[in-house]
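Right after this comes chain A.
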Amino acid sequence: MGAYFSEIFLGLKSLAIGLGITFKEFFKPVVTVPYPFETIKMSERYRGHIELIEDEDGKPKCVACGMCQRACPSGCISLASKSVAYEVEVKGEMKTKKKKVLTKYDLNFTTCSLCGQCVESCGFGAVTFSKEYNLASFNKEDFHFDLLKRLEERNS
Partner candidate 1 sequence: MSGPIHIRSDETFTLNVGPQHPATHGVLRVKMEMDGEYIVKAETVLGYIHRMHELMGENRTYPQVLPNLSRLDYLGAMGYTHAHVLAIERAASIEVPERAEYIRVLMVELNRISSHLFWFGAFVMDLGGFTPLMYAIEDREHILDLMEAVTGSRLTYCYFRFGGLYNDVDDDFINATRAVIPRLRKSLKKYDALVTGNIIFRKRLEGIGPISAEMCRKYGATGPVARGAGLDFDVRKNEPYSVYSEFDFDIPVYHECDSLARYNVRMDEMEQSLRIIEQALDKLPEGPIMPKKKPKLIKPPKGDYYQAVETARGSFGIRIVSDGTKNAYRFKLRSPTYSNMSLFDEACEGMMIMDALAMMGSLDLVIPEIDR
Partner candidate 2 sequence: MSMLNLHNSLTTYLVLAAILFGMGIYGLITRRTLVGMLIASELILVASSINIMAFNRFTAPDPVIGQIFTLFIMAIAAAEAAIGLSITVAVYRNYKTVDTEEIVDLKG
Partner candidate 3 sequence: MIKDTIKQAFLDLLPDPEPIIEEPVVEAAANDTAEDGKKKKAVKKEEPPRVNGVLECDHAAHGYDIDVQLEPGELLAAVMILDKNDFFLESITGVDWIKEKQLESVYDFSRYDFDQCRVVIRTRTPRDNPNIPTISKIYPGANWHERETHDFFGIKFEGHPHLIPLLLPEDADFHPLLKDFKP
Partner candidate 4 sequence: MNLMDTINSMLPSVLTADGLAGIADEAAGVVFLVICAITLIGGIIACNSERLVRAVAGLAVCFVGVAAIYFFLNSPFVAMMQILIYVGAVCITIAFAIMLAAPEDNKKHGPAGPLSGPLGLITAGLVTFGMIGLGLKTEFIAIPKINMGSVKLIGVQLLTTYSMVFELVSIVLLIAIIGSLVIARHGRSK
């Protein structure tokens, strides 16, 4: 009989403690961010989708070696290049040299797993992570990023 009543009493007490805790929380400030109206800044190392890095001329640093393409586990990078002849002054005389120029750098973000293998594998520091995370669309095609175009847009 004593156990019966003590259980009732202790039970009621534990319930009251719980109510006290939630009551205290009731008056604390909110911790959430009203998302579409207010966005938070991502940390420095945040790994968004990749982005090409430009050199001083505003051209992509990428030399189209294809390392990132090979490192990618999901095969979501596809790039193309063409050889462009250009003239360079070597020891006082002009020589024509061939150089690969990036013509296409597509990222299929739908399969990208944001692992960062491409950035790590790049020996030229030509790709980096963006800080973008507001990515939502009804259209699958919106996630096929043409990174070259994005670079141009950024420059202009």
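Here is how the candidates were picked: all candidates are chains of the complex that A comes from, given by their letters.
Here is the rule we use: a contact is a pair of C-beta atoms (placed from the backbone, for glycine too) under 8 Å apart; a residue touches a chain by one contact, two chains touch by 3 or more; residues count from 1.
Everything quoted here is computed from the prediction, not taken from an experiment.
Asks: Considering only this complex, which of 1, 2, 3 or 4 touches chain A?
Replies: Contact with chain A is made by candidate 1.
Asks: Once bound in the complex, which stretches of chain A touch candidate 1?
Replies: These residues of chain A touch candidate 1: 7, 10-11, 14-15, 17-18, 21-22, 25, 31, 42-47, 71-73, 113-117, 120, 129.
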